[in-house]
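Below: the structure, in structure tokens.
Note that one protein chain of the assembly has been removed; the remaining protein chains are unaltered in position.
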């Protein structure tokens, strides 16, 4: 059921949502060298989705974001395991990461680290699990 | 500073114990949350409270121990998960059993 009383909320959210999601992506990448990372970024993204849920209802949000959060958790787990188990192929201890620097024309030197992939897994798992929990409670009203 | 932290932790544990001894399921969950907050602060205090030094061995001067923070982060994530699960469970139990009073949930009268 969608009530029409929350025009202010709905309008604000349309703007705020993108700011939050963008900021969560920033936080996610900042986690490389500064405070931040997959967990906090994931929580923030799920916070944004929860805001959507508050403004609209579950069905509408499901049409806006047709994501199966459980599958998302699975993909995240696979990312995390894959990155850590990749070290087995190179015969170094489990979870050992690799990193390097590359020169990109406009942006200058960028450091690449396989830990980012791991963190991406964490991010997906956090969003997936949080949203699964919230949906489970929210679904049967 | 350590003394203040110790008192804070003590108060948290005290409140948590009080809440967990009540009958309402929701209060119990809040109690477990406070208990784990207390435990996290305790780790922080036990790793020595220090300011203004880098968490690097081998640099000149004193260094801060980064480990307690890593432990707390892990513990927070875990307690986040457990609390969320507990809330879902409490909600389901409330729907199914029709009460959130622990006393009234009792069943299982032993040797029948």
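All chains are identified by letter, namely A and B, in their written order; residue positions are counted from 1 within each chain.
Basically, contacts are C-beta pairs under 8 Å (C-beta built on N, C-alpha and C of every residue); 3 or more make two chains touch, one makes a residue touch a chain.
Convention: contacts and distances are computed from a predicted model.
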Message: Tell me the UniProt protein name of the chain this structure doesn't show, selecting from "Na+/H+ antiporter subunit D", "Molybdopterin synthase catalytic subunit", "RNA polymerase sigma-70 factor, ECF subfamily" or "Dipeptide/oligopeptide/nickel ABC transporter ATP-binding protein".
response: "Na+/H+ antiporter subunit D"
Field: Given A:16, A:51 or A:95, the one touching the chain that is not displayed
entry: A:95
- prompt: So which of A:24, A:46 or A:73 would be touching the chain we can't see?
  reply: A:73
- line: Missing-chain contacts on chain A, rising order, are 70-71, 73-74, 77-78, 81, 85, 87-88, 91-97
Message: If the hidden chain were put back, which residues of chain B would touch it?
response: 20, 25, 28, 32, 35-36, 38-40, 42-43, 45-48, 67-68, 71, 74-75, 78-79, 81-82, 85-86, 89-90, 92-93, 96-97, 102, 105-108, 111-112
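The working rule: only the chains that are shown with their structure count from here on.
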Query: For chain A and chain B, what's the span in angstrom between their mean Cα positions?
result: 25
Task: Flag every residue of chain B that touches chain A in the complex, lowest number first.
output: 73, 77, 81, 84-85, 87-88, 91, 95
Query: If you look only at chain A, which of its residues touch chain B in the complex?
result: 39, 129-130, 133, 136-137, 140
